[in-house]
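Excerpt of the complex: some chains, original placement.
Chain naming follows the written order as A, B and C, and within any one chain the residues start at number 1.
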Amino acid sequence: MIIVMNGKTSDAHVEKIMQKLHEMGHEVDISRGERRIVLGVIGDVKNLASVPFYAFDGVEEIIRIEKPYKLASKEFKSTTTTVKIKDVVIGGKEVVVMAGPCVVENKKQIFETAQQVKAAGAKILRGGAFKPRTSPYSFQGLGEDGLLAQAGEETGLLVVTEVMSVNQIELVGKYTDIFQVGARNMQNFVLLKELGKTRKPILLKRGMSATLEELLLSAEYILSQGNDQVILCERGIRTFENYTRNTLDLSAVPALKLLSHLPVIVDPSHATGKWRLVSPMSKAAIAVGADGLLIEVHPDPKNSLSDGAQTLKIDTFTQLMKELSPIVWAVGRELGTSAEDDLERMKH
Amino acid sequence: MIIVMNGKTSDAHVEKIMQKLHEMGHEVDISRGERRIVLGVIGDVKNLASVPFYAFDGVEEIIRIEKPYKLASKEFKSTTTTVKIKDVVIGGKEVVVMAGPCVVENKKQIFETAQQVKAAGAKILRGGAFKPRTSPYSFQGLGEDGLLAQAGEETGLLVVTEVMSVNQIELVGKYTDIFQVGARNMQNFVLLKELGKTRKPILLKRGMSATLEELLLSAEYILSQGNDQVILCERGIRTFENYTRNTLDLSAVPALKLLSHLPVIVDPSHATGKWRLVSPMSKAAIAVGADGLLIEVHPDPKNSLSDGAQTLKIDTFTQLMKELSPIVWAVGRELGTSAEDDLERMKH
Amino acid sequence: MIIVMNGKTSDAHVEKIMQKLHEMGHEVDISRGERRIVLGVIGDVKNLASVPFYAFDGVEEIIRIEKPYKLASKEFKSTTTTVKIKDVVIGGKEVVVMAGPCVVENKKQIFETAQQVKAAGAKILRGGAFKPRTSPYSFQGLGEDGLLAQAGEETGLLVVTEVMSVNQIELVGKYTDIFQVGARNMQNFVLLKELGKTRKPILLKRGMSATLEELLLSAEYILSQGNDQVILCERGIRTFENYTRNTLDLSAVPALKLLSHLPVIVDPSHATGKWRLVSPMSKAAIAVGADGLLIEVHPDPKNSLSDGAQTLKIDTFTQLMKELSPIVWAVGRELGTSAEDDLERMKH
């Protein structure tokens, strides 16, 4: 931590802050210039997190050099964390595709989707039961996960679904293989802590206006409770551009991999809000190093109960899976289907 | 609602979407141009909110003309809503100041603050019990609201504090006069709905990257459950500028007053993150038409348990209250102290 | 300047960078921690601006403590700069209002506007001759400043108009009292340098996505050529919010006054893009400490040649001037009209 003070600060005031730092157990290096006095505190400064340095006379700026998260950092653990559920491994050589509808609407819809995305090569079935909607007048989901889990079981797909509140953890936990924390809940710290006490993998979506540091601090909330099965998900950030719903920040993928050991997947559907952009952005996500994709697919978008501007039809999704294969191969990974399937797919 | 279709769309495809609209009970005006076909649906289109128009062939753009919120709108209720708690009225002629520390730390701190902000003219005491912190390593609050309520009662101040989760509503409700929903929870729809079932006023903070429309939709969640005592709060939005922590969007105040009947207050402390900017921005907030202010004050910032770069000391706060008086007067309002106090204050 | 290196950097690599710093004439303080090595260089580091520190092994981060601008800084000159043109002083006790149409359209329009804004209390007439338009199909201005200057002269108003290119400086200079640099040209460094060689005041608008530091660096370009008559202008920044055209960042005013000695004015018209918001934001701008306002006014908006969503009619402008008076007074300033006028105005 660097404390920048005004060069004209009196010795007494500099002394006061030095004393505070010594009390907290820190050694301090001091550099005096004409316009600035700079105090450097090296090492573990976590106990300084809540010290109100700005209240001390002469302090102009506090610069934190140490990353504020620890368990999520690459320095804490240099090898990539892999999240294993049954035979699926996220964060390994395989690129894992999760696909399904925004919201589970009825048995036919979810069973059809499950069979079709499975056939196309997806490994995990996504779908919302309780659905966070900006407007209270939009369809809010069936409120029960049973159908999703049944569809997953029958087709041999794992299941991921969103949990929106502490009091849903138990119920949702019965039906899902992976808890999804939505962008709007990324800083719902009460929820993160409780999920940290479970032992199921958590798919943590980046908040709409969250920095990478904040995303990793939210992961830290989960990790600090003992659950190290966290999958980060880039899903677009809010910017001034309004052609796309959000701006998918693909640089987040290699950046998170430099900063952290956690696997990173990408959701191109909600980010772009336009189905025509989902395929190219999926390819780019693989090329940039993502460990997986989360894609919205619906067997009959015209009769869907959600807006669906970003929803792929089954055949577009199947086509995308075919086109992904050579890119997955180009970056030295596998698409999580058998080699024969891959070969078969590339033929077309 | 306007549905823009490509001019080359076949009659059959146009017919399909017309049929859907008729089924849903709507009349449609159609304008045909060479490059675009435009369908206009006038009136209450709430039942179209979940129709996946983008899945229909030929659709290029959906433009919603009707505001997606109703109960929160000026059109639904043209007179300003006033929130009355005991003798304090928010949204009336009086400008109401809420002040207090970020987090309640101990009895001495909160009682001293209460007495001093009361003396300076504040009407409501703020303070956090459970505190949402970006880092899990920061001080998280005492987790119990008793002290705040006691300090309020003893000094005759009302009390506002944050509720972070559905399972805190009952406990926090015992101690607070106003529930505060923090920026990070603005789209915690489960929480909003439950708060809508209570009959206490809700201070709803704008999310860090929420549009005004989204803020009003979140208010709608509360209103739609029967609780019409909602106070909106502008607290800064996230932008590229990093000299201030956030960018306080004061145009939100007159804009919200054009769009809605709900009272609007401003939090200049968290928005700017710099105590030197709190006073000028407080003055501007009054001049622009805010119904109140939410200001962070601490009797001894140097020994505070939170960062405090934006915390006012008591004497700075007292000075600010003096300087606010003539501006409050200039916009034809009152500062919520007796006329003598106002006069007294303006003398200094 | 602080250079943060990885704690595992070899002594040889640390030595290499130390040597570079010594060569450039700097003393270095070094702090060694387990995870980080921190080098501090105190004092004038301007000659390090172009050193590619990131190319040296082990370097993780460069943190610049000294502000990158000098002549524009409060540290260089602690008293407020006043810009004097004839009997008008910008940056003094008086709040100066500049008003007029977006574009000069014809003689009648500009002469009428001049008389009416003068009567309402404005001191400076604004208006565009060459007009930067996002679309090449919009009206681009008459391309000649004569009318504006004549209208100014006849009414005794000063004149401000935009200069868009180096080759317009001479022509525009003949007709204007103040050169305006538009937001889109804030980083047109060639233009800034040439304007720095003139001796006319420059009204420098903040770029749509410029930080305060970048705005001051652009001012520095002008100042470094010897022209110290620079007026900064906040005119809204681009954010995700789309109810307003831009987000007027009023915290920029007190922030710039902490960082710099230059006067600061506010343009509420272009920022909000909605005439209903111009009056409240003007009041807020005065309350927050602005030295002046730049307001779009048109005598007959319905027959204007520019979009005009933000244009005030004359009577709305006159009403605004009346309402500004008590706020100007409340912050201890004057509205730049005679005391009698002020009094007269406040009566209504």
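Simple rule for what comes next: a residue touches a chain if its C-beta (ideal position, glycine included) is under 8 Å from a C-beta of that chain, and two chains touch if they have at least 3 such contacts.
Small disclaimer: the values here were computed from a predicted structure and weren't measured.
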Total copies in the full complex, given that 3 are placed here: 4
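Here is the rule we go by: only the chains that are shown with their structure count from here on.
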Superposition rotation for chain B onto chain C, Cα-based, multiple of 5°: 180
Length of the line joining the C-alpha centres of chain A and chain B, rounded to whole Å: 28
Computed distance of Cα centres, chain C from chain B, in Å: 30
Distance from chain C to chain A - Cα centre to Cα centre, in angstrom: 39
Multi-partner residues of chain C (each touching 2 or more other chains): 209, 239-240, 242
Chain B residues touching chain C - in the complex, by the definition given at the top: 209, 211-213, 237, 239-244, 247-255, 258, 271-272, 274, 276-277, 280-281, 283-289, 326-327, 329-331
Complex contact set, residues of chain B against chain A: 46, 49-56, 62, 68-69, 130, 132-139, 164-168, 184-185, 187-191, 193, 208-209, 214, 217, 220-221, 224, 238, 275, 301-309, 311
Chain A - residues contacting chain C, complex: 2, 4, 29, 31-36, 38, 40, 42-43, 61, 63, 65-66, 75, 238-240, 242
